[in-house]
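Everything below concerns the one structure shown next.
All protein chains of the complex are present and in place, except for one that has been dropped.
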Amino acid sequence: MTGFLVQQLVNALTIGAIYALIALGYTMVYGVLRLINFAHSEMFMVGGHVAFFLLAATASLAGGALGVLVVFAIFVVTFIAVGLLGVGIEATAYRPLRRSSRLAPMLSALGVAIILQNVVMLFVSRRPLPFPAFVPAVSFDVFGAIVTLNQIFIVVFAVALMLGLAWFVNATTLGIRIRAVSENMQTARLLGINVNRPISLIFFIGPGLGAIAGILYSGYYGIVVFSMGFIVGLKAFIAAILGGIGSIPGAMLGGFALGLLETFGAGLLPKLTHGFIGSEYRDIFAFSVLVVVLIFRPAGFLGETVTEEGMVYKRDF
Amino acid sequence: MTSETGATTPFLPAAKSRAGRLRAVAIVAIALALLLYGVPGLPTYYVRVIDMVLIYVLLGVGLNMVVGYAGLLDLGYVAFYAIGAYTYAILASGQFDIHLPFSLLLVVGGGLAGLAGVLLGIPVLRLRGDYLAIVTLGFGEIVRLFMNNLGWMTNGPQGISRIDEPHLFGMGLNSPRDFFFLLLPFVVAALTIAWRLECSILGLGWAAIREDQDAARGIGIDTTVAKLLAFGLSATFGGVAGVIFAALQRFVDPVSFSFWESLTIVLIIVIGGLGNLVGIVVGAAVLIVVPELLREYSEYRMLLYGCALVLIILLRPRGLIERRYNPAWLMRTLGWR
Partner (left out) sequence: MKRFLLMTTLAGVALAGAAPAFADMTIGTAGPLSNAEALFGNTWQNGMQLAIDEANAAGGVNGQKLVLVRQDDQGDPKQGTLLAQKFCDDDSIVAVVANFNSGVTIPSSDVYNRCGMPQVTNSSNPKVTAAGYQNLFRPIANDFMQGGAPADYALQTLGAKTAAIVHDKQAFGEGVATVFKETFEKGGGKVTSYSGVTATDVDFSAVITQLKTENPDVVYYGGTMPGVGLFLKQLRELGLKSTFFAADPAFLPDLITTAGTANAAGAVVSFQAPPYDANPKLKKFSEDYRKAFNEEPGPYSAYGYNEASVIIEAMKRAGADVTRESIVKELHNTKLDGLMGQVEFDDKGELKQPTLFLYKVEGDGFVLEWPKS
C-alpha cells in the first residue's frame, strides 16, 4: 500500500508540474487583460512540434555533454520561437479588440486555436509523432514505487522555472511594470508606462512557458500530436482558476492540486469504494471539487478575495 | 426603476396606429407564408440545414437571456440542451420501453432543464464574471460525463438509438420538412417571449444587473430572484431545443453535447450581436451555414472556418448586427408603431 500511495503521489506531481507551467500562461494573461486565452493550449502543442523537429535535426549530436547543451539550446530556441508567435498573435488578433467587449477577444482566441490546430494537422502531420526521450531512461525504486529520472527532471525543472518567474515579476523593473499594468491598466498608463510593452512581454513569456511544458509533456509521454492541446489546456486553465486566477503561486498550487485530484480520483476512488465508483468518474470528481472550491472560495485558493464592493469592473463584459 | 415618462425609451410604445399595425401584421404574415411555402419547396438538405439553424436560434435565444440580458457568462449551456434531449430519448424509446407522447415530453424536458437551471443558479449566485463561467463550464462537463458513465440509464457512449418518431395532433413528424413546420412556431414564440421579457420590468431588472449589480440592488431589485429567473427561463429554452433535436435525430449520444457545443452557442450570440434578438437569428444562420458552405474544401474546412471566425470578430467585434437594428427597429420599420 505504501508503494501504491507513493507511486500515485509521484504520478500526480509529474502531471501537476506540467499543468502548473501551462497554467502560468493563462494566469498572467488573465491577470492583465482579463482574457480567457483559448489559444494558449495550442502554444503548448506548437512548442512540442517545434522541439520535435529541432531534436530530429540535431539527432546526431545527442548523448554526452554536448547532447545536454544541445537539449538546453533547443529549450531556449523553442521558448523564443513560440514566444514570438504569441506576441504576433496578440498584436494581430487581440490588440485590436482591447477596447471592445471582453467576449470578443476570447472568441477570437478560440478562432486562433482552431487555425493553429488545423494548420499543424494539414501541413505538419496528422499522425502522432514519436518524440525522442531526451532524458536517460533511468529509474529508481523509492518505497516500492518506480520513479524515473524524467519525472524528477520535469518536477525540478518546472519548479525552477516557476521560481524564476516569481523572482522576475517581483524583483525586476520589467516585472514591476507587469504588475502595475495587471493591477490597473489606466493608472499604469497615467504613470507613464507604455502598457503595450508589458503586455507583449506577457504574451512572450506565457506562450514560451507553455511551449516548455509542451516539450516536457511530449518527452514524458513520448508522443506529439496536433490534437493534444485542447484538453490539457482546459485542465491547465482549470488549475489556474482553482489556484486563484491572476496569481502566480496560485497557478503552481492549482496545477499540483489538480494533478493530485485526478490521480486520487482515478486511482484511489475505485479502491476506496471497492469498484463502485470507477476510474471513469475521475473527471466528474475533479470538476465537482472545482465547483465546490469556487462556491466556498469564489476567488480560488490564493486569488484576491473579490468583494462586491471591491470590484473595479462593475460590468463583466 | 422604470421611467414612466419614457416616451423616449424604445421600450414603451408611442401612439399606436391601427392601420400601421394592420400593415405590420400583413407584412409579417406574408413573410411567414413565403417561408412556409418556399422553404419546403427547397431540396431536403437545405431544409435540414434550416432546421439546424432554427434549433440554434432557440438555443441562442435561451442563452442570450443569461449572457446578453443579465450579463452572466454561462459556458455550460449545453447541459440543458443535453437534459432535454436525454429526457426525450429515455422516455420515448426502447431503452426502458417507455413511450410517452412528444407533446408531454416537450413540457417535461423543458421543465426538467428549467429546474436544473435554477438548481445550478442557487449555488453560483455569489460568483461573478469568469468564475461563474468556469463553474458553469464544470457543470456542463459533469452533466456530459454522467451521460457517458451512467450506462444503465443513458446507454453510455453507445448512445440511445431508435428513439420514437414524434407525433403531434395525430400526425407523425418524420421528415426535415415536418420539423420545419414544428420549429418555426417555436422559434417565433421564443423570439416573442424573449422580446416581451426584454421590455418587461424583469428585463429592465436584468439590464440593471448587467450594468451594475450593486446599484441594481441599491434601487431595490431582488437580484437573487432576477438571476434565478434568468437561469431557469434560459435553461427551459435549452431543454425544449434538446427535445426537438432528439426527436429530429432519433439518436442521442454524449458526443453531441461537448464543451465545443456550448462554445458554438456563445459564438452565435456574440457574432450576431450580444443581447440583440435580430443578431441571434443572423448569428445562428452564419455559424451553421458557413461551415456547410465550406464543405467542398473537405479537410481544409475547419481551417477556413477558423479564419472566417477571426476575421468576422476582428471586423465586427460588437457583432454583425448593430444594436440599433433590434426588434424595436424592425417593428418601427414595419409600421407597428
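All chains are identified by letter, namely A and B, in their written order; residue positions are counted from 1 within each chain.
Heads up, the rule we're going with is that a residue touches a chain if its C-beta (ideal position, glycine included) is under 8 Å from a C-beta of that chain, and two chains touch if they have at least 3 such contacts.
Note that the structure is predicted; figures quoted are calculated from it, not measured.
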{"item": "Hidden partner chain, touching residue among A:I15, A:V32, A:V155 or A:L201", "value": "A:I15"}
{"item": "Of A:S41, A:N118, A:S200 or A:S247, the one touching the omitted chain in the full complex", "value": "A:N118"}
{"item": "Touching residues on chain A - with respect to the absent chain", "value": "4, 7-8, 11, 15, 118, 121, 126-128, 130, 139, 146, 148, 217, 221-223, 225-228, 230-232, 262-267, 270-271, 275, 278-280, 282-283"}
{"item": "Touch residues of chain B, complete complex, unshown partner", "value": "43-45, 48-49, 52, 148-149, 156-159, 161-162, 175-176, 249-251, 253, 255-256, 286, 290, 292-299, 301-302, 304, 308, 311-312, 315-316, 320"}
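Here, only the chains that are shown with their structure count from here on.
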{"item": "Residue ranges of chain A touching chain B (in the complex, touch as defined)", "value": "30, 34, 36, 93, 96-97, 100-101, 103-104, 107-108, 110-115, 117-119, 122, 234, 237-238, 241, 245, 278, 280-281, 283-284, 287-288, 290-291, 294-295, 298-300, 306, 308-309, 311, 313-317"}
{"item": "Chain A partner contacts - residues on chain B that touch it in the complex", "value": "71-73, 123-124, 126-131, 133-135, 138-139, 141-142, 145-146, 148-149, 210-215, 259, 263, 266-267, 270-271, 274, 299-300, 302-303, 305-307, 309-310, 313-314, 317-318"}
